[in-house]
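Right, one structure below, let's go through it.
The complex appears here minus one protein chain, its other protein chains still in place.
Going by the order they are written in, the chains are A, B and C; count residues from 1 in each one.
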Amino acid sequence: MTPSRPYKETPSYTATQNACKLCTPLGASLVFQGIEGCVPLLHGSQGCSTYMRRYLISHFKEPVDIASSNFTEETAVFGGGANLKLAIENVARQYAPSMIGIATTCLSETIGDDVRLILNSMDNSINGTALVHVSTPSYSGTHVDGFHGAVAAVVDRFNPADKRIVYRPKKKKTINLFPGMLSNEDLRHLKDIFEDFHTPVTILPDYSERLEGPSWQEYQAIQKGGTTLSAIEKMNVSVHSMEFGAVLALAAEKGQATAGGILNKRFGVSCTRLPIPIGVKATDRFLDILSQISRRPVPERYKKEKWRVVDTYVDGNKYVSKKRALIYGEEDFVVSMAGFLAEVGIIPVLCASGGKSKTFKAALEQTLPENLIDQVIIQNDMDFTCMEETAAAMPEALRPELIIGNSKGYAMARRLKIPMVRVGFPIHDRVGGSRILHVGYKGAQQLFDTIVNAILTEKQTESRIGYSYM
Amino acid sequence: MTPSRPYKETPSYTATQNACKLCTPLGASLVFQGIEGCVPLLHGSQGCSTYMRRYLISHFKEPVDIASSNFTEETAVFGGGANLKLAIENVARQYAPSMIGIATTCLSETIGDDVRLILNSMDNSINGTALVHVSTPSYSGTHVDGFHGAVAAVVDRFNPADKRIVYRPKKKKTINLFPGMLSNEDLRHLKDIFEDFHTPVTILPDYSERLEGPSWQEYQAIQKGGTTLSAIEKMNVSVHSMEFGAVLALAAEKGQATAGGILNKRFGVSCTRLPIPIGVKATDRFLDILSQISRRPVPERYKKEKWRVVDTYVDGNKYVSKKRALIYGEEDFVVSMAGFLAEVGIIPVLCASGGKSKTFKAALEQTLPENLIDQVIIQNDMDFTCMEETAAAMPEALRPELIIGNSKGYAMARRLKIPMVRVGFPIHDRVGGSRILHVGYKGAQQLFDTIVNAILTEKQTESRIGYSYM
Amino acid sequence: MTSISVLKQREKQIYQKGKQPFEMTCETKSLAGAVSQRACVFCGSRVVLYPIADALHLIHGPIGCASYTWDIRGAQSSGPELHRMSFSTDLSETDIIYGGEKKLKKALLELIEKYSPKAAFIYCTCIVGIIGDDVDAVCRQVEKETNIPVIAVHSEGFKGTKKDGYKAACDALFSLIERNKAPRVTIPDSINILGEFNIGGETWIIKKYYEAMGVKVVSVITGDGRVDEVMQARNAALNVVQCSGSVTHLAKQMEKEYGIPFIRVSYFGIEDTSDALYQVAVHFKKTPEILKKTRELIKKEVKAIVPSLETMKKDLEGKKAAIYVGGAFKAFSLIKALKTLGMEVVLAGSQTGTKEDYEVLRQMCNEGTVILDDSNPLELAKYSVEKDADLFIGGVKERPIAYKMGIGFCDHNHERKIPLVGFEGMVNFAKEVHGTVTSPIWDLVPRRQNPIGKEGAI
Partner (left out) sequence: MTSISVLKQREKQIYQKGKQPFEMTCETKSLAGAVSQRACVFCGSRVVLYPIADALHLIHGPIGCASYTWDIRGAQSSGPELHRMSFSTDLSETDIIYGGEKKLKKALLELIEKYSPKAAFIYCTCIVGIIGDDVDAVCRQVEKETNIPVIAVHSEGFKGTKKDGYKAACDALFSLIERNKAPRVTIPDSINILGEFNIGGETWIIKKYYEAMGVKVVSVITGDGRVDEVMQARNAALNVVQCSGSVTHLAKQMEKEYGIPFIRVSYFGIEDTSDALYQVAVHFKKTPEILKKTRELIKKEVKAIVPSLETMKKDLEGKKAAIYVGGAFKAFSLIKALKTLGMEVVLAGSQTGTKEDYEVLRQMCNEGTVILDDSNPLELAKYSVEKDADLFIGGVKERPIAYKMGIGFCDHNHERKIPLVGFEGMVNFAKEVHGTVTSPIWDLVPRRQNPIGKEGAI
């Protein structure tokens, strides 16, 4: 049943048609939302911040405030320094934030504003509000680069090399976790896991409360929740860092500065890089490492969850075996999701991303079993139009039967008439996008149930008969 | 916008056409599966146990062993005593169970086997295996009656009136919970809640592990898990009992013997009867009572969950407001589900059940706001054919837009072209039916997300355009 | 697996090839308390008659029997779908006390009025036998009033085994055929297809073959069945009976009453399908054209499927299978089909095999194969694990047993929705087997984890 090598030619165009990526500052803004008391400020036009707010709101269904330095034509000519300062002052006054996270846009980057210099001139703070800058020109990289860049910038800012390590308590073995771009439910679940391991953790960023809070009695300028600055400042005394993301790991190997890397280099905090723990095997790996570092056994609850999900895999094996899927999204997400699919017997025949790392293919080759790689088309820097054309051009026996990714693939799925399972970011056409659980055994359980049920729904609906048993 | 009184005539036939109920022994068998080490034994034909096993397996995707006394023609003529004894011996030998739960079928009931007498003659036990009998003639009542009957029979058997209360420790304030027919996930969640309240609980029955266990290294004659007999024996020293089910509560008021009622009458264990906690308000009530009895505040985790779900209700209010739903299933389930729907603004225009209690309507009237009752058709002893005909005959402006219930309504939903949300029991055409969470804030969250997304899916799919934003 | 003990009374129903002298006990009642995988008389009748799509199937009894059998089978219809409804008289306490005849009659008249079926079958359940309703009398009255055949099926659950249910169904069918008062005309080169229930459209596959051979199909009993067609069955020249006996009783009756000869065949697997078609062709050897066409057909069909079977065989070679099915006849075919895929059978059993059946099984199997009659979950688990099976073939009640032990599974029962008969069915079967056996999921199950120390059941 090994199908012959699939159709590998993918169309190529100069223009991007329905992009499968977002611009760099969005990722940074999301990170800033995950820090307690932090307000993101985009140094650029008003539109950037409004568009990104709108985009994030449609996913999280929560207020997402992002300030703008609001360039004018004069700013563009004479430089944005004055505007930036004014913006910082106004944000500080109106929000009284703990921190302002400043991300530069293509505009300010191109006119060459030296934000670092400007902030230095302000002592990197204003009335006790810390100012942190991340360079995010949208013409280089994608939102994922902005995300990782912001995490690194924050860690860098609050853990300077000359910082004196005041204390290193032996008992509180805090672990740093840099989870990458996960859902609120993922973050909540990870916090539960660390709690059940009785191991303190500092997760950066953690927008799970801020971007999924309660209704309010009184309006809150800045929603509650997020990683505290004091926790971030103590990251250098943690016993270990964990960084999720197979592609990020390869980038770090090649010298990219990551948060975990900075802490390792400056303070010798050891760092494990591992794929996002999606699926049983990847979760096994995550919990094994956690168990080793925390010197705690895996709690009974997770053992139960694991064997329950394995049992579920078994129950559903025949529905998914040899099914062909198209997955897309952020590169790290696609890699881990492909690993999960392979683990349950689904062939990820087309793995696509708008990302531009050079290690996407390598990461997938590390993740997927050898006998599958031949059946998989791997493509980054890909837009939805090329994805659709590639899928449509595949011979019928090799064409995807299932589409797995964020809601932006809906139009494609609709035209291709292939059922779609919504995961990842963003989910704009359903509620609860931020409550999708991907990680851990429980995440594997939910993904598996959802995927099997999508297949069963399609089968039942398309059947002339529509049986009530499956 | 108050629609005029809806079409209330429902068709009536002598035959039942696609029943919305099951027979009595099934409920009893399910209860027995929720007791540690217990094997159910049906006193009747071989077919009964095989059919019920098959039915339960299709929902739980787990082995469900139910023994049979396997009547022959001679048995029917000469009485089933000998067969029953042989069956008990064989089950005891092969399974070495802690208990054998014996449910009589229509056959043994009709020929008039006096099972109580037979068991008494065996001292109600065999080689240390307890024998418990519940009378479940399938011509009277439904599976729900079998369920409650079995719970009461078990409590009765292990808490005889003359039982000496050996100890009554003041510190361990155990609560008895009789949850009724809930899903595995519901039971797991309830256990978590009690744990988070630091309050020991004895839940009867608890099939959540037994009917959703791990894969095995070695075959297990009886799966692990379930309420232990020793816990059941101690129910009379608990501080309180809680019984879920609004219809059950009304039945108890009218004198039906329930588990909580027995413990109250014999031992003075106070008992609260409340609807299944589906939805925010019903969960509030449950946690309030739990908080009062345990003298513990509602844990932070649940407060967060509550306000998160309220916020989600708000986010989705316009998708559900004034939507019309048809709900069916067990009476208690329908009552609580209707309460949840009303709470979020959905009008449960048709509430149907195959159950035969005389208090279904009264329970719904207690639960639904007064201004809704007029818009609701309430009907028990109803089958799927009458349900479908009733729905189809309603004027278009009042007809259900959403069907909520177990998977047996699929054919009806398909013909009526109304989207369907699967909840309750059984789920035969999807996986994970036993993992559907109905109770608690988290259950409300998941139900709400699922319902809103079903509405959005329908809207998006049926739209000529298929927008990618909602 | 020493933890599982076999009940003493069951020892004679278990045989491991090579170990003891072969002396199998079978065709007995299931042991009380043994958790048999068997059903009851009613189940047997219901299976056989279920696919008749334009008949009313009314179950006379309390609700259970109707609820548990609602739409559970994959028998397809090309037209009416009345068979997929679940009708019950839903007897209540008062009916038990005062008798259910009146209710039955009223229900029947209403339903016939509402659905205009071509005939009605009334299934008697356990309790009807006890309370003593004269169902035959009610049927006669209603038949008279409505002018359609109204036939009682005497399928009281406790009055025998599933096989007795088959017989009761055959009696009902024969009674239906008998109602055809037109003169018998034997149609040349024509057959009835018996014991074929159109699961997943299987009837249509087989009919297509016969049509290609030049053989006329007078009726199918009961796949995609129609009352009128069944009543024409008297006019066929040959009865071709599939399945290990569910409709054999009818074939025998038709032979006795109408002199229609019958042959027993199986359409499962390349070997048996070819054999079945040849047998029919040979029967009609007076029309030599048929044999010629049959040869061409088989050649063409086999050629079409061999490449994909060969590809899958590569992955399946040497894998081990356990089989537990209703009738032993099906087991024979499965063993051959699994051989085609390079697989070995390590356990074979049936709910209803005869002594002769088990002798055949014994001969077909390798040394060491376990043979079981009317088995139960504990035994099935014990032996399939002991024999290290990669695949279990059975029905919905066997599925969780296989799965719990981390063994792949193929549903070969009436609930499946995929056609497994004939040549194309063989490919479907191979795909099903291949899909489950080669799934990477088995790497994760406790049984397959090394070192064995990693506990699964926790």
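The rule is simple: a residue touches a chain if its C-beta (ideal position, glycine included) is under 8 Å from a C-beta of that chain, and two chains touch if they have at least 3 such contacts.
If you're wondering where the values come from, they're calculated on a predicted model, not measured in any experiment.
Novice: Using the touch definition given at the top, which of the shown chains does the missing chain touch?
Specialist: A, B
Novice: May I ask which residue of A:L30, A:C106, A:I327 or A:M387 touches the chain that does not appear here?
Specialist: A:C106
Novice: At which residues does subunit B meet the chain that is not included here?
Specialist: 1-2, 280-281, 300, 303-304, 307, 310-311, 313-315, 317-318, 321-322, 342-345, 369, 463, 465, 467-469
Novice: Applying the definition given at the start, please give the residues of subunit A touching the unseen chain.
Specialist: These residues touch the chain not displayed: 13-19, 21-23, 25-26, 41, 44-55, 57-58, 61-73, 75-76, 83-84, 86-91, 93-94, 105-107, 110-111, 137-140, 142, 213-221, 224, 385, 408, 411.
Methods note: only the chains that are shown with their structure count from here on.
Novice: Is the way these chains touch best called a line, a ring, a star, complete, or other?
Specialist: Graph shape here is complete: every pair of chains touches.
Novice: For which chain is the distance between its Cα centroid and the global protein Cα centroid smallest?
Specialist: B
Novice: Round to the nearest whole Å and give the separation of the Cα centres of subunit A and subunit C.
Specialist: Between these chains, centre-to-centre, one finds 52 Å.
Novice: Taking each chain's centre as the mean of its CA atoms, how far is subunit A from subunit B in angstrom?
Specialist: Here the centre of subunit B sits 40 Å away from the centre of subunit A.
Novice: For subunit B versus subunit C, what separation do you get between their C-alpha means, in angstrom?
Specialist: 34
Novice: Two-or-more-chain contact residues of subunit C, please, as numbers and ranges.
Specialist: Residues 70-72, 400, 403-404, 406, 445-446, 456-458 of subunit C each touch two or more of the other chains.
Novice: If you look at subunit A, which of its residues touch at least two other chains?
Specialist: In subunit A, the residues touching two or more other chains are 304, 307, 310-311, 314-315, 467-469.
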